[in-house]
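Removed: one protein chain of the complex. Kept in place: all other protein chains.
This part shows chain A:
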Amino acid sequence: MTFIAPVKFAIDLLAVLLLALGIKGLSKVRSAREANRLASIAMILAAFGVLLHSQGTIGISINSWIWIICGTLIGGLLGALTAKRVPMTAMPEIVALFNGCGGMSSLLVALGVALFPPAEGQNSVVIELVRNFSIVVSLFVGAITFSGSMVAMAKLQGWLSTPSWTQSKARHFFNILCAVIALIGGIYLSIDGQNGLILIVVASSLLGIGVTLPIGGADMPVVISLLNSYSGVAAAAAGFVVGSQLLIVAGAMVGAAGLILTQVMCDGMNRSLVSVLFGGALGASSVASGGGGGEYTNITSCSPEECALTLEAAERVIIVPGYGLAVAQAQHTLREVTRVLENADIEVTYAIHPVAGRMPGHMNVLLAEADVPYEQLKEMDVINPEFPATDVVLVLGANDVVNPQAKNDQTSPLYGMPVLDVQEARTVFVVKRGMNAGYSGIKNDLFDLQNTSMVFGDAKKVLGDLLLELKELGVGSKG
């Protein structure tokens, strides 16, 4: 006891310091990888601290060790396997899955303490109340995090669609009802520490589902980020439940940092957090209001062959990759096409919209995986002035982020969203599976423009054909 408490204290301090440095470092490209390692070392230290302190004071029974090792091995192995196996395109889903499990963990801790309160003699009423309140928060936030994350994952995977009732006002009624029931359960639980347990878990789980289900795919990353913040809050609440200050600091840090990140992501899409959470899917509301609708009148479609001919004559080409590219897993084929173009001394750059792909930064990850040099990826503000001096723009499975409506049409729901000015280029090719609207469900004026041609088909197939055509033309083969 004499030296263990200070040692534990020192370990905890070090762990908190490393965690803070880790989060800080993760927001800079240069230090990100080391920061991630730092944070993982902090976690190992923290766990070691808890084990050391417990062993030195109350002792850890063989029984406990067995269960600790079981949980660690099973959870750890599954986590490691999942992390290694998952394709890069499924990153948003996997973050949602991990996040939900973190929430579930906090929930279970609170559940365990609530079902089997520790017999620590008589506590004052105030302490009982605070402890019960912590349990309630942990259950509530943990359940929302878990069910919300699972719904987010299922929707991103395409296992769940958006049921129509969730777009009506009825969902607000449903959610409020769940919240009220959870609140009642919470009050019960706060007072006597047992009753209301099931009520609060079920109601908050339903609330998590009810809030997440109506949200459209484009907004899902924001929701995942928000749920990530929640799982921090749940961890902090669990810290109150078991009396661990380290847990409270770490949870609070993640909670607050997650909130900032959510805000940053919202800014990138020009959406407010409130409209993401309560506005429902963008598409449904815009169809109802009729804003930005209308028929296409001047669609030009062309074959990969024509596209290849135009590319051959080009000097500057900008690629605009989007969600469709990620879904078709076409980033490697794209890289081959750009290699051919580069061999023919055609300048190729990539225009990365802040929300390209399925999550901010996701496209960078995908292109990095396909060996695209980092310096060829240009952010929106950098690349926008370059479009007028560009011969060909190749839009691959992107839609809303290249919609000129966002700049020109004040009545459009997209108005004000930052977009790539691809229409400024001499020729624009849009590779798309069909005429379906993007996430927003809004007509894209770009497709109607004179200098835009549509190349219909799956991004991977079109790029494959394009590659063949370019090779047949002898582009880039001169050595």
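Here is the rule we go by: contacts are C-beta pairs under 8 Å (C-beta built on N, C-alpha and C of every residue); 3 or more make two chains touch, one makes a residue touch a chain; residues count from 1.
Throughout what follows, contacts and distances are computed from a predicted model.
Between the names "proton-translocating NAD(P)(+) transhydrogenase", "Molybdenum cofactor biosynthesis protein MoaE", "NHL repeat-containing protein" or "Penicillin-binding protein 2", the one given in UniProt for the chain missing from this structure view is "proton-translocating NAD(P)(+) transhydrogenase". Note on the undisplayed chain: of the listed residues A:252, A:277 or A:327, the one touching it is A:252. Per the touch definition above, the residue from A:148, A:185, A:208 or A:232 contacting the chain not shown is A:232.
The residue touching the chain not shown here, chosen from A:27, A:195 or A:301, is A:27. Within the entire complex, the positions of chain A that touch the omitted partner chain are 19-20, 22-24, 26-29, 32-33, 35-37, 39-40, 43, 46-47, 50-51, 54, 58, 60-61, 63-64, 67-68, 70-72, 74-76, 78-80, 82-84, 86, 88, 91-92, 94-95, 98-99, 101-102, 104-106, 108-109, 111-113, 115-116, 118, 124, 126-127, 130, 221, 224-225, 228, 231-232, 234-236, 238-261, 264-265, 268, 352, 354, 359-362, 364-365, 368-369, 373-375, 377, 379.
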